[in-house]
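Take a look at this one; I'll ask things after.
The complex appears here minus one protein chain, its other protein chains still in place.
Each chain gets a letter, A and B, in the order it is written, and its residues are counted from 1.
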Amino acid sequence: MSFLPYAVAVWLFIVGLYGVVSSRHMVRTILSLAVVQSATYVLLLAIGYRSGGQAPIVADIPPTTTLVDPVVQVLVLTDVVIEATVTALLLALVVQAHKRFGSVDPNDLRPLRD
Amino acid sequence: MVIRPLSRRWLNDAVTGAGAVAVVVLCALLLSRAAQHPIAYWMGGFRPVDQVAIGISLSIDPVGAGLATFSAVLVLAALAYSLRYFDSVDGVFHALLLLFGAAMAGFTLTGDLFNLIVFFELMGAAAYALTGYLIEDRAPIQGAINFAVTNSIAGYAMLVGVALLYARTGALNMAQIGLALDRHGADPLVVVAMVLLFLGFLTKAAAVPLHFWLADAYAVAPIPVCVLFAGVMTELGVYAVARLYWVIFAGPMHPHMEAVRAILIAIGVVTALLGSLMCFQQRHIKRLLAFSSVAHIGVLICGVGLLSARALAGVGVYIVGHGLTKAALFMCAGVLLHRFRTIDEYDLHGRGREIPAVGVLMVVGGLLLAALPPFTLFAGKSLLEEASTQAGYGWLIAVFIVTSAATGAAVLRVAGRVFLGWGPRDAPGAGQARAGQVSEDEMQDRPDHTPPMMIVVPVVLLALTLAVALIPGAVPAIEDAAARFTDHAAYAQWVLRGRPVSWPSVAPSHISAVDVLYSSLSVLGAVTLAGLGLFGRPLRARVPRVVGGPWLRALHTVRDLHSGHIGDYIAWWTAGASLLGAICLLTLA
Partner (left out) sequence: MSRRARLWLFGVAGPGLAAVLVIGFRGLPAFGHYHGVYGLVVNGVELSMRHATDYVTALNFDLRAFDTLGEEYILFASVLGVTLLLRVMREEDEEFSAAGRGLDGSSDAVRLLALVLVPLLVALGVYIVLHGALTPGGGFQGGLVLAAAPAALILAGRYLELKILAPSWAMESAEGIGAAGYALLGLGGLIFASVYFRNFLPAGNPGQLLSAGFMPLNSIAVGLEVMGAFLIVWTAFLDQALLIRRRSLEAR
């Protein structure tokens, strides 16, 4: 049972990749990327968890209580910002693709075929 | 943007130029200091206690500082070229260029694994925006999307690898992770972490089958950006693989060194051969140069895969030589694009006669790619050849020769067709897609003269390829630096303890007659292949169909795989990932 969080992370990663591979709509591709990213969040946060631990904020709890690992939370925080901004960039590209190609189906984006 | 009226082109150029020059000078200073004793700079003053690091370190050794200097030089070159290449460009281009340069500097100098990924993502964000810069055309949009999606997934794979290593060692500092893994040895978790981290950086380095994004991105990015991509960005992926191996995985993987060697060399060989094959097939000159970069990256991966100090020295020298040459070649392609509004080899047939200087540069570039002595690429290649023989992989030399010959031949063929009007005017095969008619709206009407700056900069770069090889101390210094790079135990000493380490001096290698023989083979091969490409159509018609047919079909299948569809690319990425993972788990765990 204690493998469940890690299994969820693996599942999200693979399902996200499947979404990217099988998508017929570019916005769905980008949201599938977000699913892959959330796999990394689940993994990191699951790694850092300590049983019975509190959040690593000691404003009103005695400093000697068990705390969960704060480093993974920082990693996830950084990644959330990175993902949000790259998603914005990709969505801007999709908006332009829709205007220029008239479609958001990856199949219809032709000019780079060899 | 409202700020725009306040900024003038000359002001943007001046500020960016000053910044770029300052970075070159500072990196060069760093290099000279780091060559004497490496520097571990702890951000915020958080020095490690008992070899436990709680801050982020910049672990600056000569290889890292050298790559930082090299990337800064190329940023300056790209900026100088863009002064005249773009008729009008707003400050966003300059800002993104500087951010990209900053990311490369941070990437090469950092000693923290998560910090490495942060700078990888910064390089990516600036690169995606720069690739899609010319949105007036349709192709850059697709190229940027393919680039961004593939590299994002690579970043996610790396994150999972970092998470695994963090879970095992409780550290993010590369030296500390290496130290902790030394104590515990290899098990499936460490192997999978290595696979994922290598996957991520090999995607950036465009190893096969993770390479599909590269030709799309290079084909649509503006030329000054391609200069940076081909000159140094892709090579930084190879640097990261080497750094991670020697700092983190050398300890646990030491008993399995032969297996790791075989796997990396296999990837390198496939990449080199596929790149060479696709390169020679292209008529879109930027895609041709892109695939030739893939081929040379394959050679570099073989070099890293040999897992020896001499091979790593060869990789370092090769990166410098190849980067400068490829940058100069892209700039030549830029002149053609700027002048004639097309980048298709057949459309440009004979039109280059107006600009013979560029033709000379292109011929020189093609010969350099074929490893003409005594330029830097030749020096790097000869080091790699020596290292291959020493490691028992002598047959790699044949792969190197084929790659050099094929990529050099492609460039020579283009030069012959465009600047001398040789060869047939119409393309074989009616079904081929029309290559790059590009409208590049930043340039107004077709100019009738080429600004001298656009020719001076590639000349300077090619002169540098000669200079680096001929300056007496340069190549031996790189060999020294490579020897220090591969010293796994010493790294933890100087990063975590700040103890000065004394390194034995390395006997410099010398160019032998055999090296000159190999490179004359590849130069000869390049010239012959180029001639075949230009004049060989009657010969091809004589080849009986029963012999040539299957080859042609295989070739067409490989070409069709590069379809531009992002789903295809990620499917191949997943296939490569699972294959690499399975092989590594079976042989290393």
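Throughout what follows, contacts are C-beta pairs under 8 Å (C-beta built on N, C-alpha and C of every residue); 3 or more make two chains touch, one makes a residue touch a chain.
As the structure is a prediction and not an experimental result, all values here were calculated from the model.
Within the full complex, the residue among B:46, B:503 or B:551 touching the omitted chain is B:46.
Although one chain is not shown, part of chain A still touches it, namely residues 2-7, 9-11, 13-14, 17-18, 21-22, 43, 46-51, 55-59, 63, 67-74, 77-78, 81-82, 85-86, 88-89, 91-93, 95-96. By the touch criterion stated above, the residues of chain B touching the omitted chain are 1-3, 41-46, 52, 54-56, 92, 95-96, 99, 102-103, 106, 112, 114-115, 118-119, 121-122, 125-126, 128-129, 132-133, 135-136, 160, 164, 166-172, 187-193, 195-196, 441, 560-561, 563, 565, 567-568, 571-572, 574-575, 577-579, 581-582, 585.
Convention: only the chains that are shown with their structure count from here on.
The centroid of the Cα atoms in chain A and the matching centroid in chain B are 28 Å apart. By the touch criterion given at the top, residues 9, 13, 17, 20-23, 26, 29-30, 33, 36-37, 39-40, 43-44, 47, 71-72, 75, 78-79, 82, 85-86, 89-90, 93-94, 96-97, 100-101, 106-107, 109-114 of chain A touch chain B in their complex.
Across the complex, chain A is touched by residues 114, 118, 121, 124-125, 128-129, 132, 135, 138-139, 141-146, 148-149, 152-153, 156, 159-160, 162-163, 166-167, 172, 216, 219-220, 281-282, 287, 433, 559-560, 562-567, 570-571, 574 of chain B.
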